[in-house]
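And then chain A:
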Amino acid sequence: MADDAPLVEMTGVTKTYAGITALDDVDFLIRPGEAVCLAGENGSGKSTLIKLLAGVEWPDRGVIALDGLAQAAMTPTTAAAAGIAVIFQDFSLFPNLSVAENIAFGAELAEGARFYRGRRVREIAKRTLERVGVLMDLSAPVETLPVAHKQLVAIGRALASNARLIVMDEPTTALTEREVRALLGIIRRLKADGVAVIFVSHKLAEVLEVSERVVVLRNGRVVAEGPASGFDARSLTRHMTGRDLAETGPAPLLAGAPVLLKVEGLSKAGAFHGVDFTLRGGEVLGISGLLGSGRTALAKALFGLVTPEAGRVVLDGRDVPLGDPLRAAEAGIGYVPEDRLTEGLFLTQSILRNVAVGRVASHARGPFLDLGGLAAEARDWLARLRVKAPDAEAPVRSLSGGNQQRVVLARWLARAPRVLVLNGPSVGVDVGSKAEIHAIIADLAAQGLGVIVISDDLPELLATCHRILVMVEGRIVEDIAGAEATEEGLARRLAS
Partner candidate 1 sequence: QEATEASAEGGAGGPYDIATVVKIAGIQWFNRMEEGVQQFAADTGNNAFQVGPAQADPQQQAALIEDMIAQGVDAIAVVPMSPEALEPVLGRAQEAGIVVVSHEAASQQNVSYDIEAFKNEDFGATLMENLAQCMGGEGKYAVFVGSLTSQTHNQWVDGAIAHQEANYPNMELVGDRNETFDDQQQAYAAAQEVLRAHPDIRGMQGSASTDVAGIGLAVEERGLEEQTCVVGTSLPSIAGQYIETGAVDMIGFWDPSLAGYVMNTVAQMVLNGEEITAGMDLGQPGYESVTLDGKVIYGQAWVEVTAENLADYPF
Partner candidate 2 sequence: MTAAPAPRWGRLLAQPEARLALIMVIVFALMAALAPDRFLTGQNATSMAFQFPEFAILALAITITMLTGGIDLSIVGIANCCAIISSLILTRLAPGVDAGIGWLLLSYLAALAGGAAAGLFNGVLIAYLGLPPILATLGSGLIFTGLAVAFTGGTAVMGFPASVAWLGNGSLMGLPVPLIVFGVLAAGLSFVLSRTGFGLKVQMFGANPLAARYAAVDIERLLLKVYVASGMLAAVAGLVIMSRANSAKADYGQSYTLLAVLIAVLGGVNPYGGYGRVIGVVLAVLTMQFLSSGLNMLQVSNFAREFIWGALLILVMVINTRNWRRRRAPAAAPKGETR
């Protein structure tokens, strides 16, 4: 395809944020119908590159050319006009508008429509969702949707605008196996239609499966580039991190480990029913399930954010009061939420404060707060989780997605809970830090904590859990010992 002129070409692009070099002299190129994968650790500059492409941010140096024309000033409008559609890591949807409108907005805008045509909007949305292969209430406001559905809406919006280049910044983080498969199918079809795709993901298997070219970023520089066939998971990991990583399963659970948490008959109409399970000290318990199977609602119920109608939760032989996060936390239950931007982080506040907010009570000296101690502890946790931050006083919003996730983790780890519920502990976290987070989970378990991991990432469950519960339509249908589980087996059970 030598005659294919590049759709987008970046040459010598550099971008710095207040002293941090997010992109350093990067050359990047994509042709029509090509799928290129951007790989790299957290904070390596992937999202920044995408923001430049979308015209949301401007490079300090270097040239961006669209269809061979160097752009003097890229704006979201020129990017959209050139046929670039971006699915941002934070979706960038309109929470107050309906699913239909969210999907069709970009398309209508691009067409320069002056009047709002409700029927047409619904038609576009319906057609697009059919392409994605999901059914959704078109008139539901997006804010009422679960994260996964929001992500699907974001994907739909990009598809609807008939783009020539679709950029997906970690589009699969909140999707389960089934939707991921569907998405990969869509990408293949797009390629066939001559649409170019830039794909960012930390799930290496997907990366290798869907893309023909891989570009690896490290610390804002391109460190490797080539056809996907030339990489495998190991070599990719090495390029990204500069070292080899090997994940082993969890350390075996001590035979006599006491029961720590006992959940009996927990029910909430429309969400989960008659949930029973036990968690032993030192055990890591995985919960897998499809979208909307009730895992999140269950996790929230354990932490008191959802009030179950029946059942009880017993920790260390004592009943945990239901429906009150404060008392659940006091009893020793911690919860890392799945949507870190709205539920997890205080974006404008400093990184330190984001960690410290959970530990205020423990550092009280009478009416005063031992600020030094609090900060030292927070810094300690930031260091232990290797949060890549130039300045712990900087607002947490300046961190990359993966580093933000570690900040939320650090907050809860600092509280030393008895049971920690992790809803997507490594959502948007790169392989290197993922392994580290897994090591942390193992470490916590070794100290006698009970850990519950909810994840759509089956390898992650296999790597971390002693036992895996399978949830279908609000019920626990299976309880598999981790050692006996395989990825294929789990996937089959979920699909059935």
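A word on the picks: all candidates are chains of the complex that A comes from, given by their letters.
Note that a contact is a pair of C-beta atoms (placed from the backbone, for glycine too) under 8 Å apart; a residue touches a chain by one contact, two chains touch by 3 or more; residues count from 1.
None of these values were measured; they are calculated from a predicted model.
Peer 1: Among 1 or 2, all from the same complex, single out the one that touches chain A.
Peer 2: The single touching candidate among 1 or 2 is 2.
Peer 1: Can you tell me which positions in chain A touch candidate 2 when the two form their complex?
Peer 2: Those residues of chain A that touch candidate 2 are 17-18, 56-57, 305, 325-326, 328-329, 335, 337, 342-350, 352-353, 356-358, 360-361, 363-364, 367-369, 371-372, 374-375, 393, 395, 397-398, 411.
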